[in-house]
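First the structure, in the form of C-alpha cells, and then the observations on it.
Complex shown without one protein chain; remaining protein chains in place.
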Amino acid sequence: MSDNQQDQKELKRIIEALLFASDSPMSLQQLQTVFPELEAPSKQTIQEAIDAICGDYQNSAIELHQVASGWRFQVKQELASWVARLFTHKPPKYSRALLETLAIIAYQQPVTRGDIEEIRGVSVSTYMIDTLLDREWIKVAGHKESPGRPSLYVTTKQFLDYFNLASLEEMPALQELEALAIAGEMEI
Amino acid sequence: MSDNQQDQKELKRIIEALLFASDSPMSLQQLQTVFPELEAPSKQTIQEAIDAICGDYQNSAIELHQVASGWRFQVKQELASWVARLFTHKPPKYSRALLETLAIIAYQQPVTRGDIEEIRGVSVSTYMIDTLLDREWIKVAGHKESPGRPSLYVTTKQFLDYFNLASLEEMPALQELEALAIAGEMEI
Partner (left out) sequence: MTEAAPQQSEIPFRAIVDGKPYEDLPTDLYIPPEALDVVLDAFEGPLDLLLYLIRKQNLDILNIPILQITEQYMEYISIADKLKLELAAEYLLMAALLAEIKSRLLLPRKAEQIEGDEDDPRAVLIRRLQEYERIKNAAEALDELPRMERDIVLASIDTSIVKVQRPKADVDFQEIVLALQAVLKRADQLSHHVITKEPLSVKERMTKIMQQLDAQPQLLFKKLFTFEEGRAGVVVAFLAILELSKAELVEITQAEPFSELSIRVKNKTKAEIA
C-alpha cells in the first residue's frame, strides 16, 4: 500500500470517528477545522473519505446521511420500527441527583451551577444540566457578574405546565418543607 | 442463502440498529425484550449476532465493547485524541483521596467507612462518600452488625461502565502482600 493510500485510509477512520462522536451533523468545513491548520486535508479529500465511508456502511444497520447542516450517521429507514420498539420499552428514570438539582433551581432561582454544588455539597454534572435544559424545564436567564460569568438558571413556563402549577407561588413554601424535613428526622 | 441464514443476517442488523440507537449499554436480556415475546431469539443467538458484529467492525473507527451493564458502540481508543478536539470542556479530574477510597471499596467490598479509614490511616469525609454515592459509583449494600450498624459500601455497575470494565475481575490485579518475616532481632 502506498503512503498516499495509507494516509487516505487513516483520514477515513478519523472522519468516521468524528462523525460518530459528534452529537450534531458535521459539515466538511467543521470536519476540516478539527485538523491542525497546516495539516488539514482539502474539502475534496474529506468528501472522498465520506464517499468511501458511505460505501462501507451499505450493508450495515446505519447509514451516513447528508442533511442541511452536514453529515450524520442515522439508523436505516427499514430498521426504524425496531428502534421505535426499543424506545417504548425503555422509559427513562431520573436520578435522585437530577431531581435535587431541579428542586434547588425551582426554589432558589436564579442560581449558578456553583450555587447548586454548594447547596448539594457535591459537584453537578454537565449531563444533568443538559438533560434539564433539553427537557425545557430550565433555561439560562443571564450571567452572573462574577469571574467566569457563570450561567444563571431559572425554571420555565414548561416546568410549571408539566407540574400543573399556575405559578411558582403554588409550590409548597420552603419553611413548610423544612418543618417536614425536621419532622421526618424526628421519626427516625 | 437458506432461510435460516437470512434470518440470522436480519437479526444481526436489528441488534446492530438497537445497539446504535440506545443511549446506554444493552445486555442480552434487554435486547431480547425488544422482540415480541413469541419471536424473541435466544440469548445464545443474540450473542452470536453480537460476535458477528464485533467482527464486522474490526477495521472500522468504532468497536462494540462489553461493559458491566451490556454492550455499547464506542470510538476506538487509538482515535480518542482526534475526537477529543471536538470537545471544549476539560474532563473531570479526581483527587487521590477519592481514587484511593474508590479503590478500597472496589477491591475490598463490602466495606464500611471505618474500614476505609483503617486502610488509609486518615478520616474519610462525608463529602467524599456523598460524591461517590451521587455519581452512583457506589451504593449501600447493607449494614454491618456491629455497634452503630455502619453502612456497607459496594461498587455498582455504573462504576464498571464508567471505567470501561465488564466485571470486577477486569480491574488491574492488586499486588501481592509480601510475607512478613521479622527476624527475632529487629534491626535498628
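Some points to look at:
Labels for the chains are A and B, by order of writing; each one numbers its residues from 1.
Basically, a contact is a pair of C-beta atoms (placed from the backbone, for glycine too) under 8 Å apart; a residue touches a chain by one contact, two chains touch by 3 or more.
Predicted model, so just to flag it, every value in this text is computed and none were measured.
Taking the complete complex into account, A:103 is the one of A:54, A:103 or A:154 that touches the chain left out.
From the set A:44, A:77, A:146 or A:167, the residue in touch with the chain omitted from the display is A:77, counting the whole complex.
What chain A contributes to its contact with the hidden chain is residues 17, 20-21, 23, 25, 62, 65, 72-75, 77, 80, 83-84, 87-88, 91-94, 96, 99-100, 102-104, 106-107, 119-121, 135, 162-165, 171-172, 177-178, 180-181, 184-185. In the full complex, chain B contacts the hidden chain through residues 20-21, 62, 72-75, 77, 80, 83-84, 91-92, 94, 96-97, 99-100, 102-104, 106-107, 119-123, 126, 130, 161-165, 171-172, 174-175, 177-178, 180-182, 184, 186-188.
One rule holds for everything that comes next: only the chains that are shown with their structure count from here on.
Spacing of chain A relative to chain B, judged by their CA centroids, is 22 angstrom.
Those residues of chain B lying in contact with chain A across their complex are 13-14, 16-18, 20-22, 30, 33-35, 56, 60-62, 73, 75-76, 79, 82-83, 85-86, 89, 92, 127, 130-131, 134-136.
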